[in-house]
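Note that this complex is displayed minus one protein chain, with the remaining chains in position.
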Amino acid sequence: MELTPAFEVAETPWQRFARNFFGSKIATAGFVLLVLIVLAAIFAPAISPQNPYDLAKLDVMDSRLEPGQKSVDASMTYLLGTDDQGRDMLSAILYGIRISVMVGVVSTIIALSLGLTLGLLAGYADGRIEAFIMRVADIQLSFPPILIALILLALTGRGIDKIIIALVAVQWAYYARTTRSAALVERKKEYIEAATALGLSPLRIMFRHLLPNCLPPLIVVAALQVASAISLEATLSFLGLGLPITEPSLGLLIANGFQYLLSGKYWISVFPGIALLVTVVTINLVADQLRDVLNPRLQTQ
Amino acid sequence: MLAFIIRRVLQSLVVLLVMSLLVFIGVYAIGNPIDVLISPDADQIERAKVIVAFGLDKPLWLQYFIFLKNAAGGDLGRSFAYSTPALTLIFERMPATLELSSAAILLSIVLGLPLGLLAGLRPNGVVGKAIMAVSILGFSLPTFWVGLMLIMVFAVQLGWLPTSGRGETQLLFGVPVSFLSWDGLRHLLMPAFNLALFNIALVIRLTRSGAQEALMQDYVKFARAKGLRNSRIIGVHVLKNILIPIVTVVALQFGSIIAFSIVTETVFAWPGMGKLIIDSIRVLDRPVIVAYLLLIVTIFILINLVVDMLYSALDPRVRLAESKG
Partner (left out) sequence: MDNTTTLVVNNLQTQFATRAGLVKAVDQVSFSVKRGEIMGLVGESGSGKSMTGYSIMGLVDAPGKIVGGEILLQGKNLRDLPAEAMRKIRGNRIAMIFQDPMMTLNPVLRIDTQMMEAVRAHQDVSRMVAREMSREALVRVGIASPDERLQAYPHQFSGGMRQRVAIAIALLNQPDLIICDEPTTALDVTIQGQILYEMQKLCRESGTALIWITHDLSVVAGLADTVSVMYAGRIVESGTVQQVLDHPRHPYTYGLIASAPSRNPRGQPLQQIPGMTPSLLNLPDGCAFRTRCAHATAECQQTPQLREVEQRMLRCFHPLRDSVAEVVS
């Protein structure tokens, strides 16, 4: 006779998630690296040898020094060299990471919230509201992000707040669209009917019932979008449209160093470039793994 | 079929109109061009003259209608900075951008398809995994940074390729092109590759997943049961099935590539529309900005239209369904 298999002790969803996620060595490495980067961003002021924004401390005599050289007054060693204004590259990079990551994360969070709300509204409300929101989203989605950001920044000028607004404007439509599709599917399910029958207010249904079920795919998208936002911000700064010169993000640092590339002073551009690269790639790695792990179709357990 | 075309064209015209309105409002209503054109210590009379000359005193809606009227006649205003018609300025630069973008699209297919097929056929081999890793890089790396690296490695360190610019051009039907001369090609190679990188990664991924799915289908098993060679199974049966969605995506990306050439043109000092628009934005040269945006929108709409029709021509299932309904 066939024996029925004994039941295994069930693991919690979190345990299963952790097991799946950290199953890939590359993803784990990426995750560790990412944590380091985020820590560097948060603690930049504490760990930088120099405050790159303090113009008083900069000595133009120290400009364009090679990595490893000492400053004119021998008070510090520039581990990664200096740029054309005498800024210590290491400090500039740390602060740059800080700004880049902050801008990326903040803009993604705002875009996510905005898009989520609008998407839920469109998915739940129906009729003209939905049509309007979706029409706007569609038009915006048919344009390349760089163009939209370009126009907005051209009109509004430079500044952290303006670039965050531009990044939000670029991203919200995608979240709105995805949320709406998910909401449309979930709306037909019975638990929503039940909630409506109970007389719960539409707002409550939207946020407490629909929302949690639409969330998982969005998390993955949001993670990827952070990297994409950071990349876009760097590109815009490089083009001279993003952050102001006084608070350089990685993109601006790279732009500043561009002209010195040809004369062999590579460090002014290359090191911030590597920092940008590592940041973006690790976020992508982690997000990719997140997507594979959360994808219901690939679940074999 | 005709009704389908007419319907789509009408839709496109409506979108174009709406976009022109949005663009116009966006550009003209925000910011103040007067301050750009006139030095701060010019007197009132000077200012008044310039305002009238550029029609900046009329109410916004009137400006818009004048603009539309002129646009219908092909006149999109004169550049504030260059005093030549904006459209002429853009058209002068367009061939360079189009050539760059076309080269990029070509590269994405020529490189992306074979690599993607290879990765799809042997997903667990070293080659397959390596290709996928490279494709992740292609997605993640910011284009301008890759451009910088390319310049540094191939131009500065190795000296194989020129650092920037377009080099010699030959005339093809009166239009200057680079690809006909060896020098032109040398200048074209890096910027085109740089621009194409994101798309190459995209095509690799699409081709790979498409190939993997196709290989699981019964018709592949049947083709093997017929005793067909592997090369035919992959080259004809699998390829034809996955080609349609890939071509669609690539074609739709064309507009995106044209837009993104802004970055590549800046990095490589390629004299195209992209560089023009950046400079124009810096000095708020509105007619040029408006003309460029409208042109891009029109190009986008055209591309969408063409792709739609191409899709129905390629996929026999869609074609027959359309002709019935």
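Letters A and B mark the chains in the order given here, with residues in each chain numbered from 1 onward.
Keep this in mind: contacts are C-beta pairs under 8 Å (C-beta built on N, C-alpha and C of every residue); 3 or more make two chains touch, one makes a residue touch a chain.
Everything quoted here is computed from the prediction, not taken from an experiment.
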Option touching the unshown chain, where B:L2, B:L171 or B:A225 are the choices: B:A225
Those residues of chain B which, in the complete complex, touch the missing chain: 217-219, 221-229, 232, 236-237, 240-241, 244, 315-317, 320
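Criterion: only the chains that are shown with their structure count from here on.
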Whole-Å gap separating chain A and chain B, where each centre is the average of the chain's CA atoms: 25
Sites on chain B touched by chain A in the complex: 15, 18-19, 26-27, 30-31, 136-137, 139-145, 148-149, 151-152, 156, 163, 255-256, 259-260, 262-263, 266-267, 277-278, 281-282, 284, 289, 293, 296, 300, 304
Touching residues (chain side chain A, partner chain B) in the complex: 139, 142-144, 146-147, 150-151, 154-156, 227, 231, 234-235, 238-241, 251, 254, 258, 261-262, 264, 266, 269-270, 273, 276-277, 280-281, 283-285, 288
